[in-house]
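For this depiction, one protein chain was excluded, whereas all remaining protein chains were kept in their positions.
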């Protein structure tokens, strides 16, 4: 394989630049030419492609976001769009594609690689950690550290005022960010989509804390909860508890940005190198990942379709340590 | 003066602990006894008072929140409440009181010091920087740095996606946090309560940016804006602009917590010492502050009633540098 | 088992408090009484022991250092010392001991548990990550993130001045902190004790960078290198290169402090719980750890005596990505 392209797609995640750097450097090391595609599959459809060199990725390992920019492409859902995209690769003699993104992106990789028999390797880049085939996705550790830093700050205020805080973190339909933030922040309760927690459970847990003279409490809620947003949940709780000072904070997009953590930089570096070596070895149509601290390869279909359960050990930690 | 008391009141602010430490250490230095009052004026009413020593405030200079805890007292609004509070001071032979808090707190100081002819000195502690009689309140610099750190993270995401972000910061009726965060974060527009900015102004500014091929934009809004919250404003803008990806983030209570910045620790130390010296010198019934980098004293009435205009130079900076 | 004690020993590491909290909370959950021992084995010898409750460890999960304090005990090396320590446990009917510390500490655990047939479980707490029997020790991830933050700052200055920086990180005889910091910081070269790197190798690598017009370079060196400290190495390099601006920074003790990272808080929580459960299950005389993301148990002798090789995959990453 002599020429490959690389793009970032879907929601951005800290570490995407570190992964991009690893792809460019590894390809250069193996004597390949590398092309960067701007704005995800939209850029591929429009031929927004440029040659990258080793120095094109200097000093980006510490940057949040993605220098290639990213987008969720509508046009790529049509055959016309994908045909154009393929033609831009073909006409440049590009023989392989590395794609960094989340599960919507891996879905697009599956369709594209099958339809055109084109070698594609995916790298899981999303803060949500909701992809099967890897224990950790790029950006997850940074997002958890950002959320934790926020919880530490909110704890200062909660303690000073004897308040209850409902803090909503990201994660889409997955509770990974919530559970790790909750353990690390010592939250009294964590509500995740994977487990049912009723409003009555929330009230009982808070009440048990007050009975032990705990004056301040933090409840971490994932955005995909059945009971709704942190605001919804807090309002339902308020109907039953009216003698307490209850506040709500939705952390929002700060969780997507910032310099990647050490963990994410190293994970990104490992996965970027692994993706290039997979293409080189003809091991494509797959997403690279890390399972039990070793590089793994999962075909796109399996990565997308297999549910990723929450680690039960973490759920137990919250129950035993934080109550 | 042999015995003084100190309390924190109203919303907590980073640096309150540093100010408390300075009060205790300065009083000890001058041979006074110091009593700490828990949970603001509520604790004073209930006699929740304990003796503090130099070591009581060891290692708290770097802590957010307030170890004395704080509250907004309802009972202190009644004469009965204030009578009880006074009695707790009188019965312990406490001769002076240092109160750290915001403008509601300074109002309480005014009423209490006048009604009982009791020596009170106030220290302006609020992230909002909305008190006349001081260029900077304790906690403001830290809150701005926290908001700025969030804006830097959001900028990563905004640039990666070519998005418009509306970011709401705190400040109650004042635009100080918004204007400083906006300048420091290079926001395309800052909306503050002190100046009228119509939805049409917002659209024109954003449009002018796009005309110069600016792809991502950040609008910082203060919580006290006439046009409403960031969510309200964004929805009104969306009615006129529908081809853009618009996101909203409300930073919320993270702005109140965290380790105080160097600026806030030094400001708190200066004001804490000044408050004790003011009590000692019979210079009470006043709020200490810092004006043009020098310690100043403003009587409570003036501090509460005089409006504090936004620095015009800062408004100009946004217009010239960020458009 | 009804009563257990816990202590921290050796050099402090961020996350020790989180582990201590997990031990206390898990023991409470299982209905055990828990005693905290101050200043490591010295405190045990002196009977500096107090009862801990669930609330004794409230709000410490985010604190660096150790609230129990720590020390390297000389007296514990003597039989008299150890006899006294044992007597303090015996006389209080304490049936098990959890010890958090590094490899000197695990050595002490081995001797003590064997000599008195006393149930001891160790938790690996050291920033150096140099203990066999666990992929990660408590404090390592935080130390790497702190070192990385420093490297990012130094990179700003290196780039602005076209300078070469030699940055020394901690790690004792192990290169873990160095290699991870080097990968994450994009260092041009990483010198670790596990691999021989001659001064000529350093010069060749730097020269190769200049040949590709790289103007600024960062060399990360571990403290245990055969060629000496960063200062020693830089001076030897200067003898051969005199037209370059070379600076040296030794990061030092900042790497030991600070709020633990999310990774370290969760690792500490898992290991703290596992240690209590191991004592409960009679699975003692061992160090708990994490291998391939699962809880593991290694007897003290094996943990101390088995060398822990550097992950070869990481060494390869530096060579391929950073040159």
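Things to note:
Every chain is named by a letter (A, B and C) in the order it is written, and numbering of its residues begins at 1.
To be clear about the criterion, a contact is a pair of C-beta atoms (placed from the backbone, for glycine too) under 8 Å apart; a residue touches a chain by one contact, two chains touch by 3 or more.
Keep in mind that this is a model prediction, so the values were computed, not measured.
The chain that is not drawn here is touched, among residues C:53, C:77 or C:161, by C:161. Only one residue in the set C:51, C:79, C:153 or C:240 touches the chain that does not appear here, and it is C:153. The missing chain, though absent from the display, is touched by one residue of B:1, B:16, B:37 or B:61; that residue is B:61.
Looking at chain C, the residues touching the absent chain are 8, 12, 14, 16, 39, 63-66, 69-71, 146, 150, 152-157, 159-162, 165, 247-254, 256-258.
Take chain B: the residues that touch the chain left off the picture are 21-22, 25-26, 29, 54-55, 58-59, 61-62, 135, 141, 144-145, 148, 152, 155, 159, 180-181, 183-186, 212-214, 259, 261-263, 265-266, 269-270, 272-273, 292-294, 313-314, 316-317, 320-322.
Keep this in mind: only the chains that are shown with their structure count from here on.
Judged by the touch criterion defined above, the protein chains link up one after another in an open path, with no loop closing it. Each chain gets a centre from the mean of its Cα atoms; for chain A and chain B, those two points are 35 Å apart.
Centres computed as Cα averages put chain A at a distance of 28 Å from chain C.
Chain B and chain C, compared by their mean Cα positions, are separated by 40 Å. Annotation for chain C: no residues touch 2 or more other chains.
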